[in-house]
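Notes follow once the structure below has been shown.
Here we show just some of the chains, and they stay where they sit in the whole.
Per-chain residue numbering starts at 1, and chain names A, B, C and D are given in the order in which the chains are listed.
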Amino acid sequence: MPDIDIATPLAPASAKTMLHGLRGFFLPHRIAMALIALAALAAMIAYMDWSWLPAYLPRLWSGLGMTMIMLVASVGIGFLFALPLGLAQVAGPWPLRWMSLGFCTVVRGTPLLLQMWLFYFGLGSLFAQFPEIRESWAWPYLRQAWPYGLIALTVSFAAYEGEVMRGAFAGVPAGELEAARAFGMSRGKTFRRVWFPRALHRALPTLAGEIILQLKSTPLVATITVTDLYAVITRVRQSTFLTYEPLLFLVAVYLCLSGALTIFLRWMENRIPSGG
Amino acid sequence: AETYKVGISAEPYPPFYQPDSQGNWSGWEIDFIKELCDRIDAECVVTPVAWEGIIPALNTGKIDMIIGSMGITPERAKQIAFSDKYYDTPTGVVALKTSDVQPTPEGVKGAYLGTQSGSIQENYVSQYFADSAADVRIYQTLDEELQDLSAGRIDAVVGDALAMQPFVDSDAGQACCEYRGAVENDPDVLGRGVGVGMRQDSTELLAKVNAAIADIRADGTYQKLSTPYFGDVDIFGE
Amino acid sequence: MTEGIDFSLLALDAPGWGGALLTGFLRSVELAVGGYALGIVIGIIGAIAKLYGGRVTRDLAEIYTIIIRAVPELVLMLLFYYVGTDLANRAMQAMGYAGFDVNGLTAGILVIGLVQGGYATEVLRGAIRAVPRGQIEAAHAFGMSPAKVLTRVTLPAMTPHAIPGMANLWMIATKDTALLAVIGFSELTLVTRQAASATREYFLFFISAGVLYLILTLVSNYGLRRFEKHARRGMDAAR
Amino acid sequence: MAEFGDCADGDQMDDQAAIHVEDLHKRFGSMEVLKGVSLTARPGDVVAVIGGSGSGKSTMLRCINLLETPTSGRISIQGEAYDLRTTRSGDLEIADRQQVQRIRAHLGMVFQSFNLWPHRTVLGNVTEVPVHVLGVSREEADARAKAVLERVGLGDKLDAWPAQLSGGQQQRAAIARVLAVEPLAMLFDEPTSALDPELVGEVLSVIRALAEEKRTMILVTHEMAFARDVATHVVYLKDGRIEEQGPPEQIFGAPSSPHLQQFISSVT
């Protein structure tokens, strides 16, 4: 087939209309939805107990900072690992292929909580047994909890995203790669100029989801004593014994983060109208 | 007789309550629940609920009482009603032998402290120790804290003195650490002992429970319940 | 930390925790299968709504995915299990019906399904967009009804693109069952934690749970790879 | 032989027309691709559409089965006009999906880029519509598909996957897919572009046979010889307008428009 076109015939430029031009935002049903949302928000503010908020605000901020650092760093580094992991499974020589397959399978196959626990309580307390390490410059970092949390999160994201990239790489039509090869592009160049951008574009809709999942995995670092946003919220809940308000606050923050992420990635996706 | 669902935390808290592999729960508080329910002439079903959801579970009627080592604090008392206390233990500090941590705000200066998430000790630490300590690590369970303590990644643990005792007595505990004494009490933070939680509209039940606790304490049953678990130590406090 | 591991703790019979772990494991699988199946159904509907729906449908689907994905599962679980059933009960009692109690399994499947549906919507939307337009046009040109186009062309053609993402979701579903601990439903994670703290053998039980999860993964991976091979047959694979 | 005219011919003619297009306009963004095309084909007619690359031939065919919704205009198939409604933004949109579906089932189309379904074998591609749209039994559909594939010379490729076919084989499979449906009217978008002369002759005879069964065909082609041989009527499209139309003898023998003259003279 000569070309791939992902725009579907019945829904021309669906998401584009959502983002392009303010006109799209003022359709009647959107105004209605916005009003309902505002009303709900107002009701929450009016009828619920938010007196704890000012006292905890500084801690919430630093918790949010920790969450963002964990998220951005693990997604960024994890993605760099995901590319070779996905590619090796599609096009690598067999030892690499099996190694990356094994890695992805084991990591995806076991709970992140368990991995985190193994890194922190297993690996971490192993380090503590060696006086050489305890005396070294690294000990102030190694006795902290966040490096283990970051490693666990990164490994997990690399494995999950590696699987997605595997599918995306495999899905790029052979003809387009052949064209690149026929023009004498090296393997690296074929990858950079054709294979990777096409695969990335395919993976984008899923990528947003994976990053949001990762956002929701970050609270697990609380179990190894890293104080992220969720840990602060837990703390609020446990000292105020309010059931819903702190959670709703958490939801609001997560909503903003993932909303921004979704819009950003959707924009990337639509930048190339005909990609696929 | 009426039937009540009694909520405990699904995460074990030995020696107060813990399950065996068949899902049967045992422990001091389980025995206490049996005794209490006999006295108020009710059938009680022990229902494990995750600690996270235990107050909503009570308030939405999925359980009727909480008898799960829940400390009576002013904050909690805003949400649910508490009976009189049925036990009370001091909060203490266990520290590495190599450190010079003492159970006072000045004594924890520069130290890495561990405390358990959601406990009254956590509140205490954040109120009195957080400013002078180098870092406060919040753990999910006491076991994890003590493990990290013996690994040397934290300098001291602030926790329930009674619950930490088995560790201090163990070989691993004796090798690395020692009990440095109780912290100065602040009932507003550390609470006024542990009580039975109920919905705020269960006034009738509250009265009956309070009477029953007083009875159990008064007629020596309390002592009988405790001896198998704690020996001579009286966990009721003053 | 690990010296002197007592493997008899894993025995299937009474003092050992093996039986309890296995029961918890089965319950986890049950939950995961139920939630995942529900998630696929919701995902297909959501993806179609997003790609082909009218303005309102599209926006509603968009809001659903944004919210359901943004809200931590734990919060959903709490809201659904406590607030949701409470409201429903009150409503039913007000209408003169007897109250009811949602059991943990149903609540769990519903919540996991709703969450999975949010993610599946996006995975399937991406996969459908990866199907060359011409193939779908050809189906329309032959007068297939939208449902037929979907079942005969769009879904089979997008399946290979969807499998990796959906496989990830399955992995997540199996582990999301852990959040049922919030309502005291004893699935694998909760049983593991109970066993670990009752016996103080954290290492042993966490590794055992890991192995159980891994076995589940290996088995389902095998199935998924075979399915993917089947779905991809005939299509030119990029090398 | 049929008479051809444009939209002004009145209702009586429309009733008999298999395909009737009236003042069709289509724009993509700011570019107007079709600028008022009118066309009528009666049962048994073979209308050849010729014209330069990008003149709007494919777009016109795609409008006829509503794969592309026209910007304005009227299209009716077997006397039944598509039910289109105007959106607020002034474009047309499909008002009655069921109707469109029903009409499309009688309108076969061979795409310029074939668009075979890569997840079905050749046989599967050909039996798909008979079995799943028309409700023919599997055995009957198989038998019919085999006969049709035999006829286009793909009898030995029944179980091959589209990706394993040569260009010409893909095109023949696409033709077979339409033939198996036995539609009343057919739209061919350059059905012989990938075929060698022998096979072009083959396709020609197939189309003639279909015309004898009173089926209607509109075909876009670049092969003038083919158009001359097969068509009952030729339409020359230039920049989105019909510049000239008439019987092949006239178009190829005595073209009047200078553009057409040049277009035809360039046949090497």
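Rule of thumb we're sticking to: a contact is a pair of C-beta atoms (placed from the backbone, for glycine too) under 8 Å apart; a residue touches a chain by one contact, two chains touch by 3 or more.
Here the structure is a predicted model, which means the values were calculated and not measured.
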| item | value |
| --- | --- |
| Composition by chain label (entire complex, not just displayed copies) | A x1, B x1, C x1, D x2 |
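Keep this in mind: only the chains that are shown with their structure count from here on.
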| item | value |
| --- | --- |
| Chains touching both subunit A and subunit D | C |
| Chain at the geometric heart of the assembly (C-alpha centres) | C |
| Furthest chain, CA centroid comparison against subunit B | D |
| Inter-chain pair with the most contacting C-beta pairs | A-C |
| Rounded Å distance between subunit C and subunit D, as computed from the means of their C-alpha atoms | 46 |
| For subunit B, residues that touch 2 or more chains besides their own | 56, 147 |
| Shared-contact residues (touching 2 or more other chains) in subunit C | 1, 78, 82-83, 132, 134-135, 137, 140, 202, 236 |
| Subunit C to subunit A touching residues, read off their complex | 1, 50-53, 55-56, 58-59, 62-63, 65-67, 69-73, 75, 78-79, 82-83, 119, 122-123, 125-126, 128-137, 140, 160-161, 163-165, 167-168, 171-172, 175, 178, 189, 202-203, 206, 209-210, 213-214, 216-218, 221, 232, 236-239 |
| Of all residues in subunit C, those that touch subunit B in their complex | 1, 14-20, 74, 78, 81-83, 85-86, 101, 181-184, 186, 190, 193-195, 197-198, 200, 202 |
| Complex interface listing, subunit D residues touching subunit C | 65, 67, 97, 101-109, 111, 113-121, 128-129, 132-133, 161-164, 181 |
